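All protein chains of the complex are present and in place, except for one that has been dropped.
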Amino acid sequence: MTGYLIVSAVLLTCGVVCMASKRNAVGVLMGVELVLNAASVNFVAAAEFGPPAVPVQVATADAIGVGLDGQIAALFVIVLAAAEAAVALAIVLAFFNQHGTADVDAASELRG
Amino acid sequence: MDPAALLSLIVFLPAAGAVLTACAPAAVARWIGLGTVAATFLLTTAALLPAYFEATPDDHGMRLVTDAEWVGSFNIRYTLGVDGISLPLVVLTGLVFLLSAATSWNVSEKPRAYWSLFLLLETGVLGTFLALDLFLFYVLFEVMLLPMYFLIGVWGGPNRAYAAIKFFLYTLAGSLLLLVALLMLYAAGGSGVGASTFDMRLLSDIARGAGTGEYAGVTIDRGTQTLAFWLMLGCFLIKLPAVPFHTWLPDAHVEAPTPVSMILAGVLLKVGGYGILRLAYPLAPLGAAAGAEIVCALGAVSIIYGALAAMAQTDFKRLVAYSSVSHMGYVLLGLGAWTLSEPDFWKMGFSGAIFQMVGHGITSTGMFFAVGVLYDRVHHREINRFGGLLRRMPIYAALGLGMSFAALGLPGLCGFVGEAVTVFAAWPASPWAAAAAAFGIILTAGYMLRMVQRVFLGAEYVGPLRENLSQLSGRETAIFAVLMALAVALGVYPRPVFDVTEPAVGRLVDTLGDAVEADRERNDGETVIAGAAE
Amino acid sequence: MSVPALLIAATFLPLVGALAGLTARWWRPRKDDRAAGFVASACILGSFGLALTAALRWDGPEPIAGSWYEIFSLAGVTLELGHHIDSLTLTMFCLVSLVASCVCVFALGYLSDELTHEHRDHSFEEELVRPGRFHLFFGYLCLFVTAMLLLVIGGNLFHVFVGWELVGACSYLLIGFYYERPIAGAAATKAFVVNRIGDAGFLIGLAALLAANGDVRFVSLFEAAGAGELSRTALLIGGFGVLAGCVGKSAQFPLQVWLPDAMAGPTPVSALVHSATMVAGGVYLIGRMTPALPGEVLLTVAYLGCATALIGAAPALFQTDLKGILAYSSISQLGYMMLALGVTGWGAGLFHLVTHAFFKSLMFLCAGSVIVACHHAQDVTKLGGLMRKMPVTAGAMLVGVIAISGLAIPGVTLFGEALSFSGFHSKDAILSHALAFTEANPAHAILFWVPLVTAGLTALYMVRLWGLTFAGTPGSATKGAHESPAVMLAPILILAGLAAFCAIGGDGGPLYGFLTRTAPEVGTFALFESPTEAAVDEAHHHAEMMGLIAAGLGAAAGLALFGPWRRAPGHARAEGLKDAAVVRWLRSGWGFDAVYRALAVRPTLLAGEVAALTDRSALDGAVHGTATLARRVARFERSVDERLVDGVVRGVGRLARGFGRLFGATQSGGLRQYVAALAACAVGLAVLAVVLLAG
């Protein structure tokens, strides 16, 4: 379990750094995907392994692990990531059409 | 009429008038406005006074109490009532609004909006004086703000936006202090009991540990009372206004149109004094006992500071505004006169403060009216550019002179009684404050007479638009004469006001004294126990 | 009618006249109509009649006290209006109403130039034409009489204070009667404000006594003070407070500065208000309060009176204004009265009050007569030689001069009495009390010598006044002068008679006898020893002689300098003393005005400016500063969105840049900072939460 958590943490870090450092909007969105994937890894891991280090006194067996819920959650994450990506690409396209660039730094016209 | 419904009618008749005015054609707005105000005035005098004297007071000295369930979940009730503290102010409100409405007769810009706001303001003021439920009080207290903002902001002078928002900001800051204090007391008053209450009467009982029924034994601790007292005091000091929270007042007055100034000085400032008497003291007697001396001192400071600042003004209206600061200082002085050993002097202080509020209501209304009359004619207020008005407008100047004398506290006119009584009452409590206040009369005479000399006396009017200096119209004379007559009547025979206030003030002082006494005993008891423990 | 009823009626009867005068513009719109004056005169005369009746009916030394109505009352504190009637009250009533009657009748003639729509005021460079204000004057006058009587009848200090302020206001109106003249307005304001300084003290004293005693009725105050129930502090504060009020009202040092300026009012006003009645109010009140005054206060009264007597007399020597001389003389004489009260000469002080009222109002009316005759010229250097043109006035004035100087012909007796006028008797009484006092308390010897010197000075300046005005060759302003009409002369003659003979018998005479019927007993004081009656009697002889010598010397000097045999016109005779700096200094009343302007008026105005400035800059400044600060912060905050996140998450940014360099891309920009901030905040908060919850 710990291993998976570490992997997911690394993924998360990569995603965040990617979001923060990429100039291109598409790149930023890829960072988001990474973060979501980190979550997916966690979910799947949680489905497989019980909660670590919890002194389990809970009565029912299925309560120990996330079980199927985790895997379904991972699926949903993927689906939603796809949906989001679709919308995101549309918006980026629109932005590109108007600004002639997909550079997120160009998005600095709205100021108070 | 059912006496219980009378108060509701008084409070909401102007609001109804406001709605009606807003819907009516602009041409008849002023008729509806004046009619409503006049009807309200009649209600506050012809109907309220007899009903008041016929009614029997309840346990808390309140009469004509209307009580109805309103918001169950917060235990908010719709409670109105009147006692000797509020009655003079209610009558004053009716009168000042009537005179002010008469002064507003020629408002031509957006008359519908003007009159609606005007009437709404009256509802707010009357409601504030009559509400017995803290929530209701607060709501109506704030209802006064918006109309005032617009009345200053839309119909005001050149710098009106600044003045209006300044007025609003100060007062709102104050009212939020009040809100915080009220909610604290609300919570504290319900601690350990099922229901907190917003009822002033119950809360004041609880505050001095004399709650009955389900509130028996509930008290509000000293820390909460102290904090709440200072918060409430802050609110009312701003409203009053006392130095150093007064700077909104001159600006607001200078920019406000004449009728609004009359209302502001004549009535709205009184809400501050009333609030101290009705909320700050009874709801937090322990905090108040500790802070009374400061109230007294602030009063003295206001008197001197206001007078000094007035002396430096060259704008007639600003001068009168600062004189309001100074005169309201006497109210504070009286309110701060907590002489525990001499309850009679204590009562005298409160009574004097109420009287001073009434007296100032008349004189300041008159003074602002006087300024307005001039401003209407020559469109400036520069003291040094008047002169000779006693010659050009003898009736006006004579009345103005009389009003100035009333304002500077000449015996036989209403300003004197309040000043003298508050100074006398403050002496045993705080001789220094009383002495300072006594010296205030020198400064008052100084700036008033300086103004009189430059405006009314002298050989010739030296400002612009000399040809506009026409005699007072009948309407103006009537307004001014009514004020002057009242100033004389109350100055010569102030007993009616004192007679009305006395039972309420007496009751208030007794309960405050009990609260302080009980607290002292409790502390003594604790000390004894602590001593025994050692 | 009972005595109180009579006096109350007498008090309020002039109010009818006041109303008549103030409203005459409606019921008598014609300007050349004396109706208001007649009504006023009738009312005041009626008042006098009532007062006289009351005085005759009053039987006995016991004062009659009563309450009218309460202003404020609770069990432990009472403020009320009420009366306290004793011989002093009755004397004052008769005095005030009598002098007022005379003045009122005199004014019917004096103010006849106001009976027109086009009154011309010559005191302006360009002649000012205005409607006359005949009615108004009588309205004010009656109002004043009411206020004065209200003051005198007062049965408690609060009531007296009410009257006190009201007479002040009436005085304001009367001084400012010629309000077009800047000087009149300024003088009126000055008088009121200076008086208010004293009144502030009065108010404090009142507060102290009220707090100590629960009410301020004279009867109960005296009882309590006598029984030692009042604390010393209260008595001292009360006493000094009341004294402060009296100092203001009676133009005592150091508040005497307003009285000379008050001469800007019409002359009848000066005669009534500023010499005979109102300014005597302070003396009256000290007299009234004597039983409750501690020794410290009395001694202060004596010294203040002593100082005032001299301070008033010296400028009078050099004044060139007819009324100015009289005004300073009034100050000086009021000082005498105070002195007498201070040295426990209760009867003497009030005796002098009465006699002074008569002869000083007489002199003012004579001066008024001269002024009318000389077309409102009142500079003595421009007068002179009027003796022949106005013999009656001159004669009457002479009576006044002799009376005030305290001259008498010793040895010659008339009806078993030294040949003397009223002033001699009263001044004699004062001096003998002062002498007895200084003999009993040698440390206070100055209290006798100063008034003695002043007596000489009085004679000197009075003779000078008379000499410059009536003797010598006619001055420049006396052209066309003629004797005044009967309506003005009649009151002058009546007052002359009173000034001459009212004090007949001295301190054995009827007036003194009546006045002292309810005299308070002389108390015993720790601070000084009160002279016994026997000592006073003993001192009488010495004092009489010394007083006469002083007055005689003064008069002789005056006659020598300004006597009728000096033929030069007034200005030439006055010239010798014109330009010396010390003369200018004295003439300006010891320069008090300048000193006060520098030490009190300027600083107060400055304090006012400071207060206004504080408002504008400090208080408003604080508010504005807060607003500005908020706006600054807001602008700063706004830039947080776009730029400052850069700074806030600089660490993360640097990290990102590090990674970015790793990936071959270094940038910085808005949107990514948002995201970086998001991540940073999320992580930071998580860490914080862990630390707080688990740590």
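The letters A, B and C name the chains in turn, as written, and every chain counts its residues from 1.
As a convention for this text, contacts are C-beta pairs under 8 Å (C-beta built on N, C-alpha and C of every residue); 3 or more make two chains touch, one makes a residue touch a chain.
To be clear about the criterion, contacts and distances are computed from a predicted model.
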Answering from "NADH-quinone oxidoreductase subunit N", "Alpha-ketoacid dehydrogenase subunit beta", "Hydrogenase 4, membrane subunit" or "Branched-chain amino acid ABC transporter substrate-binding protein": the UniProt protein name of the missing subunit is "NADH-quinone oxidoreductase subunit N"
Absent chain's touching partners (shown only) are A, B, C
The one residue from C:Ala443, C:Ala526 or C:Leu692 touching the chain left out of view is C:Leu692
Among listed residues B:Ala38, B:Ala55 or B:Leu169, the absent chain is touched only by B:Leu169
Listed in rising order, the subunit A residues that touch the chain left out are 1, 5, 8, 12, 15-16, 19, 25, 28-29, 31-32, 35-36, 38-43, 45-46, 49-58, 62-70, 72-73, 76-77, 80, 83-84, 87-88, 90-92, 94-95, 97-99, 104, 107-110, 112
In the full complex, subunit C touches the hidden chain through residues 627, 630-631, 633-635, 637-638, 640-641, 645, 671, 674-675, 677-679, 681-682, 685-687, 689-695
Touching the unshown chain, subunit B contributes residues 69-74, 76, 110, 135, 138-140, 142-143, 145-146, 149-150, 153-154, 160-161, 164-165, 168-169, 172-173, 176-177, 179-180, 183-184, 186-188, 223-224, 227
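By our rule, only the chains that are shown with their structure count from here on.
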Note: subunit C sits from subunit B at a C-alpha centroid distance in Å of 35
Note: subunit C sits from subunit A at a C-alpha centroid distance in Å of 93
Here the gap between subunit A and subunit B, centre to centre from mean Cα coordinates and rounded to Å, is 63
Contacts with two or more other chains occur in subunit B at residues none
Going by residue number, subunit C touches two or more other chains at none
Given the complex, residues on subunit A that touch subunit C span 16-17, 19-23, 28, 31, 103-105, 107-108, 111-112
In their shared complex, subunit C is touched by residues of subunit B numbered 166, 244, 246-247, 250, 305, 308-313, 342-345, 347-348, 351-352, 388, 390-391, 394, 405, 410-412, 416-417, 420-421, 423-424, 426-428, 431, 434-435, 438-439, 441-443, 445-447, 449-450, 452-453, 456-460, 493-495, 498, 502, 506
Within their complex, subunit C touches subunit B through residues 25, 69-72, 74-77, 79, 124, 128, 130, 158, 161-163, 165-166, 169, 172, 176, 179-182, 184-186, 188-189, 192-193, 196-197, 199-201, 203-204, 206-208, 210-211, 214, 604-605, 607-615, 619-620, 623
